[in-house]
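Omission of a single protein chain aside, the complex is shown with its protein chains in their original locations.
Take a look at chain A:
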């Protein structure tokens, strides 16, 4: 059976496409093209130091990267930073969100001051952390350590994670705050009538109800954290095996000028991020941003 579409309906649909077109064209120009171009580059041997040796090599770059221990070390570092920082951010962000949600007096002030770290440019914040941890002149270094914490692997990673958390907890809190606002007051009242303590209300009612918001917040932050770059670049520049995958890709692309290998790494990061997003959306049922959450 063919569905007959009325003239008005068709005109409306055409208008819809026309209205979408500018955004779609810009998207294709600034994202689709670079992605496809990276994929194309990643399939070639292409080192700007030896431009004459450029040739199509298929998946050989991928074999090179995936069998390289530097890649896997960086991958491990990235995963560590991602998991630890996102986990801590979730807890702290939730605490901050609850405080912001509950605050009645000076609400604006509390929210604004909580957001300051997020408003500071990452590189600037990273430099202030670096100075703070520099032995001799830095206040934190003098306070907590007698060595040079940014020259050792474990402490460097801890400081990188600390900088990440400090910077993005407010963002997490803001996303969670939106989720908290979605929990109907009546539900919490009902729970307290049913005999729940404040903690039970939080764990058994608030958290499950705002689960979609939590998952969206985790998704955003995980994808963001996996691409960690600025903090590492400023704090350690990847020394003592503190490189993230982004850092490694950057070094190969812009320092080593090896477009083939660098692009391969970029594509692998892209794939990793896509897999994580897939896991979040499919396995945990995270509502994709913008989709109606009609699952009450």
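The definition used in the following text is that a residue touches a chain if its C-beta (ideal position, glycine included) is under 8 Å from a C-beta of that chain, and two chains touch if they have at least 3 such contacts; residues count from 1.
Operating definition for what follows: contacts and distances are computed from a predicted model.
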item	value
Chain not displayed: protein name in its UniProt record ("ABC transporter ATP-binding protein", "Phenol hydroxylase, P1 oxygenase component DmpL", "Chemotaxis protein CheW" or "Nitrile hydratase subunit beta")	"ABC transporter ATP-binding protein"
Among A:68, A:103, A:142 or A:200, residue touching the chain not depicted	A:200
Chain A, residues in touch with the chain not shown (by the definition above)	184, 186-187, 189-197, 200, 204-205, 208-209, 211, 295-296
